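Heads up, one of the protein chains got dropped from this complex, but the rest are sitting where they should.
Should a chain be cited, it is by its letter among A, B and C, assigned in written order, with residues numbered from 1 in that chain.
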Amino acid sequence: MTAEATTEARQLPYILAITEGVRQSLQEYDTSFLAGEDVGLAGSVFRIYKGLYAEFGPERVIDSPISEAGLIGLGVGAGATGLRPMIDIMFSDFIGECMDEIANQLAKTRYMFGGKTTLPVTVLTMGGGGINLAAQHSQSLEAWLCHIPGLKVMMPATPHDVKGAIIAANRDENPVFVIMNKASLGITGEVPEEPYAVNIGEAIVRREGSNFTIVAIGRMMHEAMTAAEILEKDGIDVEVIDPLTLQPLDTETILTSVRKTHRALVVHEAVRFGGIGAEIAAQIQENAFDDLDAPVGRIGAPFSPVPFSPPLEQAYLPNAQKIADGVKDLIGLD
Amino acid sequence: MTAEATTEARQLPYILAITEGVRQSLQEYDTSFLAGEDVGLAGSVFRIYKGLYAEFGPERVIDSPISEAGLIGLGVGAGATGLRPMIDIMFSDFIGECMDEIANQLAKTRYMFGGKTTLPVTVLTMGGGGINLAAQHSQSLEAWLCHIPGLKVMMPATPHDVKGAIIAANRDENPVFVIMNKASLGITGEVPEEPYAVNIGEAIVRREGSNFTIVAIGRMMHEAMTAAEILEKDGIDVEVIDPLTLQPLDTETILTSVRKTHRALVVHEAVRFGGIGAEIAAQIQENAFDDLDAPVGRIGAPFSPVPFSPPLEQAYLPNAQKIADGVKDLIGLD
Amino acid sequence: MELTKDILLDLHRRMVRIRHFEDEAGKLSESGQMPGALHLYVGEEAVAAGVMVHLSDEDQITSTHRGHGHLVAKGGDFKQMYAELYGRSTGYNKGKGGSMHIANVDAGMLGANGIVAAGPPIAVGAGFSNKYRGTKNVAVPFFGDGATNEGSFHEAANMAAVWKLPVVFVCENNGYGEFTPQAEHQAIKDITDRAAGYGMPGIQADGMDAIAVWEAAGEAIERARNGEGPTLLECKTYRYYDHVGRSGIGLEYRSDEELDEYRKEDPIPKIEKHLIDNNVLTADEIQAVHDGILAEIAEAIKFAENSPLPDPSTVTEDVYYTG
Partner (left out) sequence: MELTKDILLDLHRRMVRIRHFEDEAGKLSESGQMPGALHLYVGEEAVAAGVMVHLSDEDQITSTHRGHGHLVAKGGDFKQMYAELYGRSTGYNKGKGGSMHIANVDAGMLGANGIVAAGPPIAVGAGFSNKYRGTKNVAVPFFGDGATNEGSFHEAANMAAVWKLPVVFVCENNGYGEFTPQAEHQAIKDITDRAAGYGMPGIQADGMDAIAVWEAAGEAIERARNGEGPTLLECKTYRYYDHVGRSGIGLEYRSDEELDEYRKEDPIPKIEKHLIDNNVLTADEIQAVHDGILAEIAEAIKFAENSPLPDPSTVTEDVYYTG
């Protein structure tokens, strides 16, 4: 689908769109609850759930012990017995604490049981770098999750989409990860007041263009849009695609674009090696080989942990300029 | 490098090559020890360490509690304080229990400390399917590890290489994963008696060929060799490359082959989506785009957990016939 | 809580069902007719039986790699069970799970599990759900002595305690984790020593005595149903076969004397003596119970063997719910 101008004019920052998405999810299902570390009274260290504890009470907005494995287990057990849990894992860097429960229980239970249960579990977690939180609080680990059959994975870039992703995830009968972005909390955009879901598995064409396709994941979508403006000055007409969902991936929308533009670059904040960009690039060349005028490029973080020091972190993270340079490289300019 | 005929003629099964690799590592460094669940008296459920407990004693071959996070922590703490730990994680499926310790501690400590420590830690673990152990004892999760800067990752396919990988890993000053293969324990091959290390980061050309390159990971190397024989009958002269090390990846050897053959297929047992094959395919098309006559193909497991039932598991796993079919597809035969 | 005749018969019946189910499965596995790895429950029957008699289909359990016994005791149907072990499409999990994942969610059996100590956090979720939905149901995770060293056990126990959830943690302490004796995997002898650390009661029962387990479990389950929070119930027990299969890997890690000692405590002859001594059943009637169950098993095995294998095309089905 193409990003459409909604009639709704209300502007909301990403942080409040999260709150609203969770609030409306809790309103929509009595069986939904939110549990996580400091999600209650504090509304999370990011204050993304501020007010929900007061509104829904401690039975439905639950401060948990610091026990990530326990939290995902809570989701599995409650999800298999009639509830629709929303589990918050404060930083996505902490999924290592519960990858067994995620990959071996949450993702596989339905299959192992021969389809005899559903697990309508939403996992909300905060990813990405950019605010000097160093190696263990800045990662983008979506590639781990996308490789595990049984999970769905979303990385909403805008206030509109983060709200719609949370509601969509909560309505889905399968485990869905919504990876939010901590450096985007202040980004403002149109957010309809009523509850709505974005379509899981449907990419969004953020900008139409004829010369070049940039597939940009999560926060990198915004950087890609800026890069497109930079490149416009060089006469390069860039199409920007935001996959929104990484699992299942909307390969068709990406291929349609590449078949038109004949060139593509995939961008994400995660480490380039083994990132989801590899899968997207591999799929593009597999399915649109004859349409390609150049190899599919990839931009991601270099092969190192996220450094603390601001100039190092800036050197580390992809941005609009690096994207623009990458496009020019692929086109053979400069 | 090219597989060379060694003068050594001794044949050893994969299982005993593992034992010998660990034995000689323990002999080489007084500071090396082996710890893991049931590695001692039992020599692991796979009996891969049989005899080492009697030989080296319970101080150096250590039965641990069922605590995978504790085990990796043991490796980090002991590795940072003068020892060369060898940590066994019985099934590679269990890394989810300790991904935090792996990704956030073992992999990152050196970097976070500004290079002021080394972690000569070897992690030995058993991967792969094929013996009806179902969804939680049959996985190939190397893609998780390869995406994490700070780790090295090896998947030896032969008795020669598994011994050489273990010794190489133990000699390395960095954390190295040696992912062994449970369905290969009975495979026999030449294994020199003296201690030797394979070169970490160096791929092996298992079979030279002029028409087509198959990059085959771990046990799939053997299937690819069989596929090459099948394809020979159709006049397709296949080159088979065994990367051996996935991180760091020997891209050059792969590219050299593809520049010669102009066609490539990457094969692994892991789930295709987001597997390491995506990275390899993406790199090939990035770096050898003009040399390619067809898209780089990928064969991996379908997008589901590993099923238990034998006919389902057989349908699930890649094999020689599927590889041969994949090659023909890419060439446009059939 | 009165130990009625019905309960005695029920305890006995559940144990005998487990025993024969496992013996037959073990033989089939040993003869190569059954794929995969089987972790047999023989010797530990009193625990599953003693606990399960208290539970309805609305109460949930989570199980372990050693899960057949739990499912049999929770009312598992032999046909669907053997079919699952054989990997047939008529099995509980359509052949996708096998021994290590056998499950029957409809009866509250949330699965055997190949991951040690994966059950307790899931049971905490079920217990949370029971409370949230305002039911009086309880969730019961079973786990071994070795499992209590996993972090997930710890996290689950703490969560259940701080939230006062209706969860009864049942530790089947058989003295070994695989081939490692308890003394080498933890510095304690009694798993109940861990209960105080969570602020929950810890109680013990002789895991070789179904009546003793039934009593202790009844107490803990009642407390849970009354909203008084979780309990850690430790049952000291023993497995008669090896860690995997009947004769396993042929490693000598337990003495014959030790095995003999526990054989003398076999929970089935023990309850049968009780049944006879208390005139509940005669020896003949007991034999009839065995025979009936063996006949049911023979039929179930036939059913399983005659059942179709799953179609290879179904391999990618059941990953997601698609409506």
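Going forward, a contact is a pair of C-beta atoms (placed from the backbone, for glycine too) under 8 Å apart; a residue touches a chain by one contact, two chains touch by 3 or more.
The structure displayed is predicted, hence computed values, not measured ones.
Within the set B:T19, B:S44, B:S92 or B:Q105, the residue that contacts the chain not displayed is B:Q105. Among A:Q11, A:Q27, A:S210 or A:Q314, only A:Q314 touches the chain left out of the display. Only one residue from C:M200, C:V280 or C:V315 touches the chain missing from this view: C:M200.
The residue touching the chain not shown here, chosen from C:S99, C:N113, C:N130 or C:N158, is C:N158.
Checked against the full complex, the candidates B:L16, B:I48, B:V61 or B:L74 give a single residue touching the omitted chain, namely B:L74. Taking the whole complex into account, subunit A touches the unshown chain at residues 37-38, 40-42, 45, 47, 63-70, 93-94, 97, 132-137, 302-305, 307-312, 314-316. With the whole complex as reference, residues 31, 33, 59, 64-65, 67, 69-70, 72-83, 85, 100-101, 104-105, 109-118, 149-150, 152, 173-174 of subunit B touch the missing chain. Not every partner is drawn; the one left out touches subunit C at residues 149-155, 158, 161-162, 164, 184-188, 193-200.
By our rule, only the chains that are shown with their structure count from here on.
Relative to the C-alpha centre of subunit C, the farthest chain centre belongs to A. Once the centre of each chain is set as its mean CA position, subunit A and subunit C turn out to be 40 Å apart. Work out the mean CA point of subunit A and of subunit B, and you get 31 Å between them.
Residues of subunit A in contact with two or more other chains: 100-101, 104, 111-112, 149-150. Contact of a single residue of subunit C with at least two other chains is seen at positions 93, 95-97, 101, 113-115, 151-152, 318-319.
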